[in-house]
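I'd like to ask you about the structure that follows.
The complex appears here without one of its protein chains, the remainder shown in place.
Chain IDs A and B follow the sequence of writing; residue 1 opens each chain.
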Amino acid sequence: MTDTNELIRLSAAQLAEKLRAGEVTSVEVTQAFLDRIAAVDGGERGVNAFLHVNTEEALAVAAEVDAIRAAGGAAAEELNELAGVPIAVKDLIVTIGQPTTAGSKILEGWHSPYDATVVKRLRAAKMPILGKTNLDEFAMGSSTEHSAYGPTRNPWDLDRIPGGSGGGSAAAVAAFEAPLALGTDTGGSIRQPGAVTGTVGVKPTYGSVSRYGAIAMASSLDQIGPVSRTVLDSALLHHVIGGHDPFDSTSLPDPLDDLVAAARVGNVEGLRVGIIKELHGEGFQAGVENRFNDSLELLKEAGAEIVEVSCPNFQYALGAYYLIMPSEASSNLAKFDGVRYGLRVLPEDGPMTIERVMGATRAAGFGDEVKRRIILGTYALSAGYYDAYYGSAQKVRTLVQRDFDAAFTVADVLISPTAPTTAFKLGEKLNDPLAMYLNDIATIPANLAGVPGLTLPGGLADEDGLPVGIQLLAPARQDARLYRVGAVLESLLEAKWGGPLLAQAPELAPSIETQEAK
Amino acid sequence: MSTDATLSFEEAMEKYDPVLGFEVHVELNTKTKMFSSAPNVFGDEPNTNVNEVDLGMPGVLPVVNRTAIESSIKIGLALNCKIAESCTFARKQYFYPDTPKNFQTSQYEDPIAYDGYLDIELSDGTIFRVEIERAHMEEDAGKLTHMGGSAGRIQGADFSLVDYNRSGVPLVEIVTKPIEGAGSRAPELAKAYVAAVREIVKNLGVSDAKMERGNVRCDANVSLRPHGRERFGIRSETKNVNSLRAVEHAVRYEIQRHAAVLDSGEPVVQETRHWHEDTRTTTSGRAKSDADDYRYFPEPDLVPIVASREWVEELRATLPEPPAARRKRLQADWGYSDLEFRDVVNAGVMDEIEETIAAGASATVARKWWMGEIVGRAKNADVDPGQLGVQPATIVELNRLVEDGKINNKMATEVLDGVLAGEGTPAEIVEKRGLAVVSDDGPLLEAIDAALAAQPDVAEKIRGGKLQAIGAIVGGVMKATRGQADAARVRELILEKLGVEG
Partner (left out) sequence: MAAINRDDVAHLAQLAHIEMNAEELDRMAGELAVIVDSVKSVSEAAGDDVPRTSHPIPLTNVFREDVVGHTFTAEQALSGAPDSDENRFKVPAILDEA
């Protein structure tokens, strides 16, 4: 049997291999991650990546996979490649049998009576679900500090943010609490946390993964995607969760490309890699810029052609995003009113009408950032402002798409730093919404245009020793291209480092209070 | 509750010119809801015809029901509308506990059907054209029941209960352009318009069209302007007027109320009004706080509907004959006079007569039974004639029994009552009740001779042309035959005997 400390550091692909070979059981693997969660997640200095740990169900699924494998025959043959490999799920995605909070007090204690499509697919693949991960409330934020259940800490430096909104999923994977996780990405919520935690994350082409059961923030921007430690692992997970879903009208009817093969083949010979002029340089941390240049150098050496492209309309992307996102969010969050589920708060005084109860419930149940975005969205949609705000922002989407179209005529993939800075300190930008929003400057254009984006670790910034993310972007429906290029860059970088970047992360000391608490 | 002042309708008409407008909501009778696969069924246990979509659970997404789209296009075509080549859904945002997402998925900028018209026939045969602005698709809300306080009213209720079974039922909202020039016919036109819409959707088979169940609901807009002025007055919108009679009464009442307000020199308040069937008045509805700003925007969870011209023509080919054309054809086929036909239409038995004729009865016989017997019985039972339980086959059989001389008309009505009482088929009832006419003329002629001999003065009157006196002789014969004789045949024989033309 493999040492558990080694086991948790294996990639999902490696775990799957060992499970298939009978070298380890799913129960052993699952238990190892549950033990890791118990060791490093709780307590005052814990990572706090998990809002709920799903111990019994995860172990039951693991035991089921082990039994099928032990029995052999057709059932064992038909098991999914990732069967028995555990996974963590962002708590924005609904699951039967576990609470789903969206990181908000307004859903505290709520249990969904239905499963998200991606969760159904995880269950069908017999992947044990370790639990639900922390996030900025309703996925609104870039630091996971806007969770009603306390911030998640960055495993590289527990005083720093893990990015957001999917800081829980990224930190869980970075802290070896899970080999895989699901995230959601509306403006960068998979990729920016991936960048600052030294992990891999993919925002698929809009419509490539069903949104059914992901609590909506901005419907025309939201996508569920994989979070992992390797490019191949994201491809494996994307393959499990992707493909058409009749419950999502925006789900693409196309069959999924062979993403796993793309990640395994990997080739950049003759590939045209476009540097987006507007997405590096000014406003980007020096260490980020340096690591970005390292990656360009490696790609060039491997036979890629580096070209520069300009996307002049990206200057409006952040503004358009901060009109479309809050507008759709203000509408999507109207359903949280204390009538059908979740919190109900009665007004302290005055008439006890349903209007007042809704108002008091939403006042008490939503945090500041959520309220800010709801009010902003209500404003942008209100009579007299619609054309200037929402309407104009939708036009900017067209312009951003045109910029991408033009760029993809001269480049096969585009490349940029994923985030302008490395992880900042907890609390540093909490009271400066605008500064917080700027973190998503490089990730937002992909959401506006619906194109796929991947982040992978690009090394550590010289000035602070913290991870830097490299973002690859491909045309819509060309997710496979990201995996092909990403896998090559990953292997080139790892060869340079002599192993995965996360091997350089500090050891997390299990705290005494953690062990007592769990 | 304070009551509003009103002017008499006549006085109102002398001073003012009414302008009407209608929003009619039609519930489609699809098997499932507009955006979810939960069943579209009326009257089940609360909150059982729902799934996560209808309850607006976190994470859910809508998917459009293809049949609902086709039904909507058919309605648009039947209303002589243009069908949009491409249309979208939009979110109409307002908070209300019967609206599970706190927005209604509806259509805004680009409805599926627009620019149509309906020619409405008034009771005297006048044709009035009502122009249709648009027909758009949307979803119904849940049902609120107000508890505590008085009689289920929202006013004074302590709390309310919500059943979301109706939430998500497909609706088509038909909106007219302002209707000008109806004058004092406005209330009648209102009723006739809603009746016409109901008939259309029923004929199309796209709605159960039962107003008492809310399948067809009318919001009536009324405004008045002084005669000769072009600019419209301020309108009121009376919500959910749910019977044809109520539509007529509500429009009439609002005209009278507006006239009184205008006469007092006050401006009319633009507001929703609620119709009260008991008092036949409207009261002011509280303005919804969001009513001024629904913050419509395109529904990002749904994609555009593109109605190819081929698809539209395919659907057009399935449309039944338009109601007006059908009426014209039926009247000609049946040979009814204008008055006879209008009575049939007003009694609501046109479909039933058509079915009865199709089952084998003559047009005359079908009308005789439906108008002469069944309509009256239905009125007494307070149900629609078609709902009384008389099958076309029953009438055909009854009529055959009469024509074959097995029973007379009087017996036939008796047999009809037996059928309605569930005693069996007409033949069985004749058998069971021992009803049979004396069909041989021999015994009848004897009885006629005896009756004429017994009342020579009456016989004389008949000979002198006073045909109405014949009843006394017929009565005598019927008495002698204990009602078993065919009265019509008796009459014939008497006239024959006395040599008088009938």
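Brief remarks follow.
Please note the rule applied: contacts are C-beta pairs under 8 Å (C-beta built on N, C-alpha and C of every residue); 3 or more make two chains touch, one makes a residue touch a chain.
The shown structure was predicted, so the numbers you read here are calculated from the model rather than taken from an experiment.
Counting contacts over the entire complex, the absent chain touches A, B. The missing chain, though absent from the display, is touched by one residue of A:358, A:472 or A:502; that residue is A:358. Only one of A:113, A:303, A:427 or A:465 touches the absent chain when the whole complex is considered: A:113. Summary of contacts with the chain left out: across B:306, B:319 or B:358, the touching residue is B:306. Here one chain is not drawn; of A:338, A:420 or A:510, the residue touching it is A:338. Residues touching the missing chain, restricted to subunit A, are 110-111, 113, 205-207, 220-221, 246, 249-250, 252-253, 313, 315-316, 318-320, 322-323, 330, 334, 337-344, 347, 351-360, 362-363, 366, 371-372, 374-376, 378-379, 382, 385, 388-389, 391-399, 401, 433-434, 447-451, 476-477 (touch as defined at the top).
Across the interface with the omitted chain, subunit B contributes residues 30-32, 36-39, 45-52, 55, 63-69, 86, 88, 95, 97, 102, 144-146, 154-164, 286, 289-290, 293, 295, 298, 300, 302-306.
Here is the rule we go by: only the chains that are shown with their structure count from here on.
Taking each chain's centre as the mean of its C-alpha atoms, subunit A lies 57 Å from subunit B. On the side of subunit A, the complex with subunit B involves touching residues 93-94, 100, 102, 107, 110, 112-114, 116, 211-216, 218-220, 246-250, 327-328, 330-331, 334-337, 339-341, 354-355, 358, 378, 381-383, 386, 390. Interface residues of subunit B, counted against subunit A in their complex, comprise 51-52, 55-64, 91, 93, 95, 97, 100-103, 160, 162, 289, 292-293, 295-297, 300-303.
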